[in-house]
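Removed: one protein chain of the complex. Kept in place: all other protein chains.
Entry: subunit A
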Amino acid sequence: MTQSHRTTEPEHRKPTTATAMRLIVPLQGVVQGRGGLILGSLIPCALFYFLQFYLKRHRSPNPPSPSTSSSNLAGLPRTSSRSTLSSRGSLGPVRISARGISIAKPDDSPYYIGLNKFRDDPYDKINNPNGIIQLGLAENTSCLDLIEKWVSENLSDSIMGRDGDDLSISGITTYQPFDGMMELKVAMAGFMSQVLGQAVSFDPSQIVLTAGATPAVEILCFCLADHGNALLVPSPYYPGFDRDIRFRTGVELIPVHCRSTDNFAFSITALDQAFNQARKRGVKVRGILICNPANPVGNIIPRETLYELLDFAREKNIHVISDEIYGGSIFGNEEFVSVAEILEAEEVDKDRVHIIYGLSKDLSLPGFRTGVIYSYNESVLAAAKKLTRFCSISAPTQRLLISMLSDTKFIQEYLETNKRRIKKLYDSFVAGLKQLGIRCSESSAGLYCWADMSGLIPSYSEKGELELWDKLLNIAKINVTPGSACHCIEPGWFRCCFTSLTHEDIPLVIERIQKVAETCK
C-alpha cells in the first residue's frame, strides 16, 4: 500500500495473517528489486509456506475433533455455521455476534481514549482547576447564551402552544412521520438557506431528518454502498467516521492522503490514484465522502475543485457525499460554496450528490439530536425515509426547533454573532500557539485549528506523535486529537478545538502546553 509510517491494522483481520503480511510485504519489495520476477515470487512464497508451517505447530490446542463433538450432539444434525467462532459455538452456548464482539471492545483510538479520560477528570475553574481541559470535542459554547435566552422566552409556548393555537399535546406524543414533521423540514430548509446567505434555496421535500448527523451518514452509506464496497475519504478526516461508517455497514473507508504542502487540500489526481488502486485490489468504490468545511483541518474546498470533483464522480459513475455540518461556522474571508449551489446553477448530474447537515455544530445543540440528509435522488430519499424509523427526532424537540428556526430574525443575529465570536477565539488561540513556535495550517472555518507540533515530537513518526499526545493528556492535562487518529500521513499534527474555551481559559491552555513543550526541546 502506501509508504506511510502508520500501519493501522483493521480490527477484523486475524492476527496471524497480519503478522505474516508484515513480514512478506517488505520482503517481497526487497527481493523483487534484486532477484527478478521469478526469484522475487518464489522466495517469499517458500518463506510464507515455512512460516505457516511454523505457526501451525505452535498454535494453541485445537478444539475437540469432530468425532467426539458429534457423539455429544448425537440427536442433533450439525448446522453449517457462518460464524467465525463456529468450532467453539457448536459445543458452548451461542455467543453474541462477531460484530457485537468487535464493537464491544474497549476503544483503542486516542480520539476516544482522550474523551473518556476527560469524562473522568474534567476541568472546572472552581471545583477542579487541575482537571483535563477539553480540546478534543468540536463543541461550540461561545453563543449558547443567545440560544438560552431565546429558549427561556419561547420554549413553553413552542411545546404547549398558545391559546388558540393548533399545537396541543396530542400533536407531540402521537406517532409522527419518521423522517420528520413537514413544518420542521420547511423550517430547516429555510435555516440551511440562511446559513449560506441565501445563495441556495433548499426544497423541504428533499430533506430527510434524523436523530443527529451520525445516523444520517450511516443511512446514506447503507443506501449507496454494499458490504465490502468502499468510499474514498480525503484525509486527515474526522475520527468518528471510522465508527459511524465501519461499525455496521461493512463499508470500507479508503483514505486519500493530503499533505501540508498543499495545505491539506485534496487533488483529483490523488482521488484517481486511490480509485485505481482499489480497483486493482478488487474493491468497488461507490463514492467519495468529503467534509466541507473540512474537519480537522478547517479549510474550504474551492469552487473549481468542486466542479472537478463532480466531473470525476460522473466519469467513474460514483456518488458524492458532502458533509457540510460546519457550513455556518465560517470565520475567515474565504468564500464557502456548498455543493448545492453548484447543482442549482449548473445542469450537472444531480442524482449522485447528497448533503449531510445537522444542528450540533452551527447551532450548538448536539444534545437535541438533529441531522439532515439532503438528496437530489428520489430513490435514495425513498430508501432513507424508510430507514429513519430507527432514528427519528423526538417530537418535543422538533416542536422546539420549528419555533426556533422559523424565528429568522433571531437566527440571522445568531449566525452573525457566532462567526464573530469564533473568529475572536481563533485569533487569540492561534496567536498563543504561535508564541510557542507552533504554527497552524491556514483555515477559515470549523471549531478547531490544525496545529503543527512536529517540532516537539521525539521522533518523526506515529510513535513520537503519540508520545507527545500522551504527555499533553497526562502531564499538561489537555485533551487534543492526534493526527494519527484522523489518518493524517504526516506525524506531529494535532486538532485543537477552542470554541468551548473562554478567553480567560486560553492563556491557561497555552501555559500548560508551554510546560510540556519545554520538556521536549
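Basically, contacts are C-beta pairs under 8 Å (C-beta built on N, C-alpha and C of every residue); 3 or more make two chains touch, one makes a residue touch a chain; residues count from 1.
Basically, contacts and distances are computed from a predicted model.
Colleague: What is the protein name, per UniProt, of the chain that does not appear here: "AP-2 complex subunit alpha", "1-aminocyclopropane-1-carboxylate synthase", "Fructose-bisphosphate aldolase" or "Sodium/potassium-transporting ATPase subunit beta"?
Modeller: Matching the unshown chain against "AP-2 complex subunit alpha", "1-aminocyclopropane-1-carboxylate synthase", "Fructose-bisphosphate aldolase" or "Sodium/potassium-transporting ATPase subunit beta" yields "1-aminocyclopropane-1-carboxylate synthase".
Colleague: Which residue from A:A265, A:A278, A:I342 or A:A383 sits in contact with the chain not drawn here?
Modeller: A:A383
Colleague: Touching the absent chain in the whole complex: find that residue among A:E218, A:E462 or A:E490.
Modeller: With A:E218, A:E462 or A:E490 as choices, the missing chain is touched by A:E218.
Colleague: Against the chain that's been left off, what residues of subunit A make contact? List them.
Modeller: Considering the whole complex, subunit A reaches the absent chain at 76-77, 79-83, 89, 92-94, 96-101, 103-104, 119, 139, 141, 144, 147-148, 151-152, 155-156, 159-160, 168-170, 172-176, 211-212, 214-215, 218, 222-227, 229, 243-244, 247-248, 286, 317, 319, 351-352, 360, 364-369, 377, 379-380, 383, 386-387, 389-397, 400.
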